[in-house]
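A single protein chain has been omitted from the complex, and every remaining protein chain is retained in its original position.
A, B and C are the chain letters, set down in written order, and residue numbers restart from 1 in every chain.
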Amino acid sequence: VSGCSGTTKDSVKDDTPAKSGKAEANPDAPLKKGLKIAFLPKQINNPYEKIVDDAGIAAAGEIGATGKEVGPSNAKASSQVSYINTLIQQKQDAILIAANDPNAVCGPLKQAMRQDIKVVAYDSDTAKDCRQLFINQASSEEIGRSQVRNIAKQLGNKGEIAILSATQNATNQNTWIQFMKDELTKPEYKDMKLVKVAYGDDQDQKSFQETQGLLKAYPNLKGIISPTTVGIAAAARYIGDSSYKGKVVLNGLGTPNQMRKYIENGTLDQFSLWDPKKLGYLGTYAAAALASGQITGAEGEKFKAGDLGEYTVGKDGEIILGPPTVFDAKNIGDFDF
Amino acid sequence: MEKPDKGLAPVLALRGVSKTFGAVRALHDVSLDLRPGEIHALAGENGAGKSTLIKTLAGVHHPDEGKILLSGEPVVFHGPADARDAGIAVIYQEPTLFPDLSIAENIFMGRQPRRSARRIDRRAVHRATADLMSRLGVALDPRRPARGLSIADQQIVEIAKALSFDARVLIMDEPTAALTGSETARLFSVVRTLRAEGAAVLFISHRLEEIFGLCSHVTTLRDGRHVASEPLDGLTEDDLVRRMVGRDLDDLYPKSEAEPGPTVLSVSRLTREGVFRDVSFEVRRGEIVALAGLVGAGRSEVAQAVFGVDRADAGEVKVDGRVLTAGSPTAAMDAGLALVPEDRRLRGLVMEMSIERNIGLTGLRDVRRRGLVSRALEHARAADWAVKLQLKYSRLADPVSVLSGGNQQKVVLAKWLATDPAVLIVDEPTRGIDVGTKAEVHRLLSSLAADGLAVLMVSSDLPEVLRMADRILVMHEGRLTAEIPRERATEETVMAAATGRAPDTDRTERTAAKEPTP
Amino acid sequence: MTTTLDKPTPEAPAEEGRSARSLVDAVFRAREIAIGGALALLILGTWLANPGFLDDQGVKDLLLNSSILVLLAVGQSVVVMTRNIDLSVGSVVGLTAFACGHFVSGTDHSALTVVLLGIGLGTVCGLVSGALVSFGRVPALVVTLGMLYIIQGIDHAWAHGEQINAVNVPDGVLSLGSGSVLGIPYLPLISAAVLAATGYFLRTYRSGRELYAIGSSPEAARLAGIPVRRRILAAYAFSGAIAGFAGALWLARFGTVVADAANGWELTVVSAVVVGGVAITGGTGSVWGAALGALLLTTIGSALVVLKVDSFWQQAITGVLLLAAITTDRVLQVRTTSALRKRSRR
């Protein structure tokens, strides 16, 4: 299981994926011209989301479609709903959404699909029957387990660790954390202990203070995993300026530009991330392929995503961008985003 | 009475001043001269425009037409600060204190003595305040916050504030309305000293005897127009009243004899810690009972506890033999009690609400039609009482805040009389009310009593108490010290009881005779 | 002469006066003492449970965490004293933090320039709110709620996903946020200095006292010739300037800034002020109390983390403590005033 599991009462029933007006996929159909594609990020002020969406909008330009980004200025579960409604009224061809809540956006997304608007989730999934595709930045399982593997290697499979996450309800975060916990049950990690999951709400200052709190409350803490770009940057800043520098290992997901300074000054040795630009790029191509009838979202269908080459739709309409890159002092100079 | 020096030029003067509020002309072409060393009275009915005139002099209002002359030169006051800087000190009709600040700060706000680096000299502030207080002969702690001061004490602070200016012109809008004898006497002696020092004083009062006792000149206003400016010498009270009212007045205290009926209100052993203790009395139908005493004796507090707006710590109140739920004005109203409170602006009226709604507020259940409030009924109820009390207003839908003080008081009376009460408690019913209206109110009270209403009247106005009451209860420091029947009531007996000098006979006699078993 | 009830002039009751005075002082001080006591208790308890709470780093963190809130509470309490409110502070911090970051990004401007820029921008925001409230004579809550939205909108529209990275912020600016003298970081020192200056000013200068007077009774203040509108305008300008200052410090401390710095802080700041005993209806309270309130709020947060209280419980407990603080304060106040009334009865 991947995607949004574990967050709803009984993991979403797989009965009727509401893929309305179901036509046969025609892999050879050309990409339609003049498609209207809209990106609906978790919140418009999030720098990471902005990189993704801008890349997606640029990709739309390449294939003769028009792309735009609309969205709320806060990452609340419900605030995306009114945007979906207006996108329906505007008769967009495809909606790409990074869901703040897997279920809250379901009703209107289903309505969109009924009106033959294609729905593609990216970054953070919706319930499975509310979208046709989910572009996953990397396999959730892979992200979760690799986070533990990486930090365990740094710690020699020993010691207390904590997780600094984003909001308590972020789908992707919770999925990853689920896999991290699962990974930790393996016998080789028997000397490692997850003592706490803290939430920095993807706010810089809150994350900063949560880091402080963790270090204070757990004097034996050896490592922190922060699988969110805001969290890891804040944690690095606190640790870098405090007496914990060099004593506590930090790892997680961050952007090279944000973390460059801390790699250079030795606050942390490595972190990982996929290329957010590629995520947006792939999203646009996937949406266009759907809207042009090349694919329908069924498992096993294939489509070409421009420079990125060919992708295959996996189980539950999931498409995986690729494995995350691990950044460290040696390679960070090669990246600029 | 001393004559003012005729040769002296007016220090402050108004020339042809007009002022309108909305559709109301409060002042129309009014002129006035204030000369140094002169105490000038301003007379007029409620709403005649006296306070408006004062506020114009004080820079609170800007005249629509006409001008203000200071030592003969035209000036424009942009605000109260300008007038203050020109040496004009004002005591407004309603006390304007800062409840959270100490008395000393209240007096010297914005003018505190300073020491190095423009810092306030706290010590000097307190010393100066203490001086002022002893000059006025009162013992108020300068550091005490103004919150919780009785109206009289507030007025005293106001007076101290005005005195502290050492002003060329002192303007006082009904400063004595809330004061009793000794404070008034003190105030007058201070004012006379100021006059002797060459200050000009403008004085407003509805008590004619005060005007005649203190002032040398009088200017009369009627409906915003200037009626006369003249020396008081040779003028009789009747002359003045005629100028104010435009006609002759009958008896000021029209007390009709009424045969007291059965007891309606009986209060036994009512106590509120720290305020009053062990107060017991009865009021019968058709009777006017006055509750007299010095300022701060606790009379208002007793009235409020009887009505239930304050909760008494012990004791009970019975109306028609039934015990009232403590602390519930609603229950008191249901039982036929009504209370006209002392502080009309804070407690008597909702100032922003219209006249008709204020009057309707006590009868929300009576102005209903099919469960909903009927505007027609509400209007009729208000109009009815407005006529009965000769209220001066332009529309019943106007907020009460635009009415003059006296007319506001009438609205409070109307609001309670409209509930058709069995017992009416009035706290200072004629405070700030002009002579004409005062007579009206008295006539009203006595005719209501004649119709079988029981009236409990708290009053600091001794003539009123003596002439209107069938029986006088006197309080001293939170206790009932005497009960004096009408026949035996004189200034001396009441005064003696109020100051605690009473031979205790009255009290013991009364207690033995009437006090219900606890 | 009118008939008078002659009452013997009370001879100056010096004894009574003095006791009433000390009581008055007690009323005013009680609130600060109560909050200070609660704070001390909280710190002591947490320290006993986890000695690490008060080690070097711990004390430093406590001071750093609270200094910006303390600063904002000082600014806010000056406005609240005048019976007004400034809900826009949070968004002013957000705007100035971003603007300052944007301005210094990739340059080598000094810390002083940034601070001045922040204060300048904040003052402008405060002046707009203040002008609307004082000269427009419109309700403060509505206007500043409107300003909250307007400033936030401008901020977000301007930033639109742009992030200021610590890497691009000059070291001079960052060292303002992380540097220290004698082991005490600059930030709490700055807050303490602003607090002390404001507190002293409010107590010993005419214009300071006039702010209290305005809050106590605006109508009386007008009649007393106090330039009410100018004072209110100044209070808002001060609050805005402080918020702008806080924005600059925010940048200095966190380095990384997106548009939503201090987003939603307006109610936190108001709660700090209220917990600190500044009456929402104006006229009373002190900046010292407000600062203690802010300190208490942040310490509660830090203490709960250190005490390993489940993060889900933290907010609920903060809520309970908040209610407990204002309730105790109120009960205390009622008790003392009634004692005051009984004693000073003349």
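In the analysis below, a contact is a pair of C-beta atoms (placed from the backbone, for glycine too) under 8 Å apart; a residue touches a chain by one contact, two chains touch by 3 or more.
One rule holds in what follows: contacts and distances are computed from a predicted model.
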"Fe-S-cluster-containing hydrogenase components 1", "Ring-1,2-phenylacetyl-CoA epoxidase subunit PaaA", "Autoinducer 2 import system permease protein LsrD" or "Monosaccharide ABC transporter membrane protein, CUT2 family" - which is the UniProt name of the missing chain: "Autoinducer 2 import system permease protein LsrD"
Visible chains that the absent chain touches, using the contact criterion stated earlier: A, B, C
Of B:349, B:413, B:441 or B:497, the residue in touch with the unshown chain: B:349
Options C:147, C:174, C:195 or C:249, residue touching the unrepresented chain: C:147
Touch criterion as defined above, residue of B:56, B:280 or B:362 at the omitted chain: B:362
Candidate in contact with the missing chain, chosen from A:46, A:174 or A:296: A:174
Selected residue (touches chain absent from view) among A:26, A:90 or A:331: A:90
Listed residues C:54, C:116, C:167 or C:317, member touching the removed chain: C:317
Touch list for chain A against the chain that is not drawn: 7-10, 12-13, 44, 68, 70-74, 76-78, 81-83, 85-86, 88-91, 101-104, 106-108, 111, 127, 167-169, 174, 199
Those residues of chain C which, in the complete complex, touch the missing chain: 132, 136-139, 141-143, 145-154, 156-157, 160, 264, 267, 270-271, 274, 279-281, 312-320, 322-323, 326-327, 330-331, 334
Where the missing chain touches chain B, by residue: 20, 22-26, 28, 47, 64-65, 223-224, 309, 328-330, 332-333, 339, 341, 346-353, 357, 360-362, 364-365, 368, 371-373, 383, 386-387, 390-394, 415
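As a working rule, only the chains that are shown with their structure count from here on.
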Euclidean distance of C-alpha centroids - chain A vs chain B, Å: 74
Interchain centroid distance [CA atoms averaged], chain B/chain C, Å: 42
Residues of chain C whose C-beta touches two or more other chains: none
Complex contacts: residues of chain A adjacent to chain C: 44-47, 49-50, 73, 168, 196, 198-199, 203-205, 208-210, 212-214, 216-219, 233-234, 237, 241-244, 257-258, 260-261
Contact set on chain C toward chain B in their complex: 1-13, 16-17, 20-21, 24-25, 204-206, 209-210, 212-213, 215-217, 219-227, 279, 282-284, 337-338, 340-342, 344-346
Interface residues, chain B side, partner chain C - complex: 58, 60, 79-85, 90, 92, 96-102, 105, 109-112, 114, 118-120, 134, 137-141, 143-145, 148, 176, 180-182, 184-185, 188, 207, 209-210, 213, 273-275, 294, 296, 460, 462-463, 491, 494-495, 498-499
